[in-house]
Structure formats: C-alpha cells, structure tokens
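Just dropping this structure here.
A single protein chain has been removed from this complex, and every other one stays in its place.
Should a chain be cited, it is by its letter among A, B and C, assigned in written order, with residues numbered from 1 in that chain.
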Amino acid sequence: MIERLTKTAARNIFYGGSIFFFIIFALLVGDSFRQASQMAEAHPISDSVAAGKRVWEKKACFDCHTLFGEGARFAPEVGKVWLKYGGDKDPAAARDTLKAWFAAQPTNISDRHQMPQFNLSDAELDQLIDFLRWTSAIDTQNWPPKPVTR
Amino acid sequence: MIERLTKTAARNIFYGGSIFFFIIFALLVGDSFRQASQMAEAHPISDSVAAGKRVWEKKACFDCHTLFGEGARFAPEVGKVWLKYGGDKDPAAARDTLKAWFAAQPTNISDRHQMPQFNLSDAELDQLIDFLRWTSAIDTQNWPPKPVTR
Amino acid sequence: MLKYQSQAVAKPYFIGALLIFSLQLLFGLIGASVYVAPTIVPVDLLPFSVVRMIHTNALIVWLLLGFFGSTYYLLPEETERELFSPKLAIIQFWLFFVAAAICVVGYLFGFYDGRSYLEQPMIIKIGIVAVALIFLFNCSMTVLKGRRTVISGILLLGLWGVAVFFLFAFYVPANVVIDKMFWWWVVHLWVEGVWELVMAAILAFMLIKMTGVDREVIEKWLYVIIGTALFSGILGTGHHYYWIGTPGYWKWIGSIFSAVEPLPFFAMVIFAFGMVWKGRRDHPNKAALLWSLGCAICAFLGAGVLGFLHTLSGVNYYTHGTQVTAAHGHLAFYGAYAMVNLAMFSFAMPQLLGRAPYNQRLNIASFWTITGGVILMSLALTFAGILQTHLERVLGMEYMDVQQQLTLFYWIRLAGGAITMIGFLMYLVALLVPNLETAGQPAALKPAE
Partner (left out) sequence: MLKYQSQAVAKPYFIGALLIFSLQLLFGLIGASVYVAPTIVPVDLLPFSVVRMIHTNALIVWLLLGFFGSTYYLLPEETERELFSPKLAIIQFWLFFVAAAICVVGYLFGFYDGRSYLEQPMIIKIGIVAVALIFLFNCSMTVLKGRRTVISGILLLGLWGVAVFFLFAFYVPANVVIDKMFWWWVVHLWVEGVWELVMAAILAFMLIKMTGVDREVIEKWLYVIIGTALFSGILGTGHHYYWIGTPGYWKWIGSIFSAVEPLPFFAMVIFAFGMVWKGRRDHPNKAALLWSLGCAICAFLGAGVLGFLHTLSGVNYYTHGTQVTAAHGHLAFYGAYAMVNLAMFSFAMPQLLGRAPYNQRLNIASFWTITGGVILMSLALTFAGILQTHLERVLGMEYMDVQQQLTLFYWIRLAGGAITMIGFLMYLVALLVPNLETAGQPAALKPAE
C-alpha cells in the first residue's frame, strides 16, 4: 500500500486532510461555544460565580479534585457537589455544610487524604460555593454515572 | 557473559543442575508425602471417603468447581464447603442441606451458572459428602482467605 | 521440495492438529457463551464441565500432535537420514487421532473419569502410552542411526520426559493431598518443564533454517535457555503446593524459584531477536519468522509476566483460583505452545505441500488477528480476576454474586474468542488454500533451505 504512494501525494494528503479536519473541528467547537453561551444566558454567570472560579484557580483546587472528571484524582469529584449536599432543596443548609467542611480541614486522620486549611474569607467561600452551585446546573450528559445497583 | 561460556560447560551445567534440583525436589516431595500420610492417620480415609473421591472424579466435578483453588472457576470452591454449611457443629443438618442442594439442581435461573442434575444415589451422595467432610480437615495454610474487613 | 521423503509424514499430523485446534476453539466459544448466558446451552444436554473438558483436552491433543509432527519433520534434517519407519509414524498418527476422536464423542455421552486434563478413560490412557512408545522408539532409532545434534538431543529428552511424567496419570491415590501433589508431576512438569525443552528445540531448528546463524551459537543458547527453564521450573512446582495441604516450606521454595521462571522466556526473546538480527538473511517465509518471534514475546508476556504477577505466595493467597489464573493460562499456552506450533506449520506446510510460501499477507494478518484476540481475552480475564479477588477475598461477597458482576468482562472475553476464531479461519485459508495470484509461479520464489 505504502509502496504505491508517492511522497508528494503523501504530503498533499497530510496538508489537505489536516486542514479539512481542523475546519470541521473549528465549526463544531464554534457550535459548542454557541450552546455553552446560551446555557450561560439561562444560568447567568454572576460576579460572584466568576470570582469563585478565580478562587478555584488561585488555590489550584483541580490539583487534588476533579471537576467533571478533569484534574487530579487525589480527592473527590466536585462538579455536582452542590446537589450532593442537597443545595437544590435547601440552599442555606448546603452552604453551611460546605463551609463547615472547609473549616474542618485538615482532618489529620493518618490514613485519609489531607486537604489544607486555605483560610478563605467568608466572601471567598461564598464565591467558591456560588461557582460550584453554577457548575451543578451544567448538563454533563448524566455524568458522573449513578451506581449500577443490581 | 554468554560469550565466555563454552558449549560443553553449558551442557554440563544444564545436566548437573537439573539433576541436582530434581533430587532436592524429590526429597521435599518425599517429606510432604510423609506428612500427608501422617495426616491421613489422624483423619483416616474411610471406604466411603475414598468412594466419594471416585464420585468426584467420575462426575468431573472439578471441571466446574475448584478444590483448594484447583479446577475450573465456573462454580464455587468446595474444599471447605462442609464447614461453610456448619458441618463441624451439626453434621446431620449440613448433610441434609447439601443433599437438598444437589436435589435442587439445575435451578434454570437464566443469569446463574447452571449445575446439572447428576441423579446420584443416596449412597453416592453420602460418599461425596464424606469426601468433602474429609477435605475440610486438611490444613491448607488458612486458604481460602477470610475477607479483609476494614 | 522436501530434502527427505519421510518428512512427509508430518503432513497428517499438522492437518490433524489444526482440526483439533478448531474443536478447541469451538468449545472455547461455547464455554465463553455459557459464562455470559448460562442457560443458552441446555445443561442436561451439554453441561459446562463437558465443554471445558473438550476445550482443554483438545488443546493438549493438538499441541502434542503438533509436537509429534514437528519432530518427524525436523528429525531427518537434523539426523541427515530418513526416519526409521515412516509407516510406523502413520500408524501412530491414526491410533492417536482415532483415540482422540473416540474420547471427544465419549465425553459428550458421559464417558470420562479422572482429574483435570486427564479425564480420558483408562483404556485411552493406556493407548496414549502405547502411542508414545511407538513414537519414541521410532524417533530414538532415527537419532541413534544418524547424525546427533544438540537440537535433536534436547527434543528427544523433552519428549521422553513428556512420556515419563505422563505415567503419573495412572497414580490416583485416595489421599487427595498426595493425589494433587503428583497430578502436578504431569501438569506442571509438562508445561513448565519438559515442554519448554520441546518448544526451545523446535524454535532453535526454525531459527537455524531461517536465519542461517551458526549452529554452535544457537546450541549454546539452547542449553542456557533450557537450563534456566529446568532450574527454575522443577522447584517452581512449589507454587502449586501452597494451599493443597502440603507443608508451609513450599511457600518459600515456590516463591523463590518461580520468581526466576520468567528468565528462560526472557532469554528466548533475546535469543530469537538476536539470531534474526545476527543472521540478516532474507528468508522468503516472512510469516513463519513472524510467528517465531511473536511466540517468544507472547510466551514471555503470558508465561513470564502474567505468571509472575500471581506466583509469589503472598499474592497467590488472594488470587489463587480466580480468573487471574485463567488469564495467565490462556496467554501462556497460546504464546508458548500454540504459537510455536503455528510457526512450525507456517514454516513446513509450504514444503510439505510442495509449493512456495504463498498467501503470506493473509498469514501475517491472521497472526495479528489471533494474537490480538487472545490478548484481549487475557486482559479481560485479568481485569475480571482482579475485581473478583477484591470483591470476594477482600470484601467477602458471595462467589456467585461476584460472578454476575463480572459479566461485562466475560462479554469482552467472548469477543476476544470470536476474534481468535476469525483469525484462525484466516490462518487455515492462508495455509491450505492456494493463492490464485501466485500459484502459477511458485518457482519465482526460492525455496526455503
């Protein structure tokens, strides 16, 4: 097969094909961009949400946790943590629970992974929680999976 | 390394070493044979146990089950099944349970592995159960492992 | 194109082996299907035990047929004379083949008795010994009367070992501990002992023919390989004596010596690639070369690496009797013994059929397909075994509950089996059906040595 291919043909296929696939890719990413922006209209990104994302970035939370499965796998997934703590039913209680959680770190239990005490201000905590509340509204194609109970 | 070895030396090492290791192996197997025979003095192999082992062989039970982990892995381990059914505490009840188990096969439940109905006579069943009762007395170095509960 | 007329007796052996290989694969597929759909085959018609019995017995029989055929094929070239009695070889083939056929039919109707792999009725077992004696007589006479080489010497030593250790199949004491101990004298001392001698000798023969490397170099390697094989393998039997009622010292002996067992297989990899590199000869039979090299690598992965994975007594305590064993078994048997036979068939068949090695591309494609299928199967079983170990031995779930959680992996195993079967059919076509494109001009390719 490769014997019959000339070098020029191989080169042309490479450039042509790469450009072709990149254009398709860019178009699809464009469409995904559009849909993600629409989603942000339905669930506006408030200043607090944006500030919370900055806290997430500045404290490198992703270097232990995953957000939608991306990041380190040293600590639990947090994309839908807001729902896990019942934020959709009782937002105030969920917020308090999460704040209490932050305050309790590190646990210093010798066989459990340790989370540092970041000493976030109450405002920063609220922002971070607002961010995680916002991420919980994202349609992740039902990920993470519900346990397959048998 | 191999460059410096002559063919004759390689051959001599092969024959000498193989004989040497085989002798050690035979001696150790001899010792193990002696210990296994001693064990059979403490737990005599009755005619019924021996007949039960023949049932095990003639029905090729090992082609689904394992006995001390050896055989097929299609069906559960049976080396200590006598103890699992409480044979050490209430032998009569364990025997009845095992017989009932045999009688109930096959279950025809579509997602469970099926065991055939061997139509063993009551005498054969007693022999097979005696055999499994005997195997439960063997010192298997604590195998199978107890679940590591945390 | 045969150098010696009597080499032709290898042909029925190879074809018979391929027939029985197809039987092994067929019953493997049935067994794998029963794992995912337990009631797909009525249990009263064909219980899983019989499926497994045929699957494993067919494996042993076709490998032995392959070894017999390979021996008959290579002995004349090694001894530089015709076989002592080609007629006897043909008689031996039919005796063995018919006994095997009777056995399979018998199994289907419930005629079996014995222990794992040795389910043959007593009369068949006696027949096997008779066949082995005919074979060893024929071969030994050929060697005694001809040129003696290291390859034929080691091959015969291995084959005599196969026969001698088979005798323990007749020793079935009522004490199950002693029974198990000596059962391994057949099974372990075969596949992790004398069979390695046979495999190494056949591989060495093919490498000499295909690479043209000097016999002296290859023979020294051969001693090193079989030396490490037996030094580690004999006391390595100890890894089967951990939990069957034998004394505790086997845990040490088994762990230490079987930790060395990957070594001969690693040496075979270095040996095979080294010789091919050193020889630098453009042998026309690329497919046979690929099978030979693939054999060394897959044997190392399956027997060496996957074996080592669960051979230390501390690990084995948890993994023993789980699907980890099945994973190791499949890749090891395939890599070490199935592949060396498939290599030999690819090497010898063109000459036996009197034509150039055609359909090589299809043969090479079948190599990748079969190997891919078996690796997929082994990976699926490895993962299933790891899960099974944890759920059953760590978390303490019930055996059957765990089995039901492994269904996904059993499906993947079945898929691997199906791919293997497809690859096998490709192999058959490549080997036996003339290639229309090149059939007209076989003389264009120079014959293999």
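In this section, a contact is a pair of C-beta atoms (placed from the backbone, for glycine too) under 8 Å apart; a residue touches a chain by one contact, two chains touch by 3 or more.
Remember, it's a predicted structure, so these values are computed and weren't measured experimentally.
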Interface with the undisplayed chain - residues on subunit A: 2, 5-7, 10-11, 13-14, 17-18, 21-22, 24-25, 28-29, 31-33, 35-37, 39-40, 45, 49-50, 53, 57-64, 66-77, 106, 108-117, 131, 134-135, 138-141, 143-149
Subunit C, residues in touch with the chain not shown (by the definition above): 280, 383, 386-387, 390-391, 394, 405
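Throughout what follows, only the chains that are shown with their structure count from here on.
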Most distant chain from subunit C by Cα centroid: A
Distance between the centres, which are taken as Cα means, of subunit C and subunit B, whole angstrom: 25
Overlap residues in subunit C, where contacts from two or more other chains coincide: 404
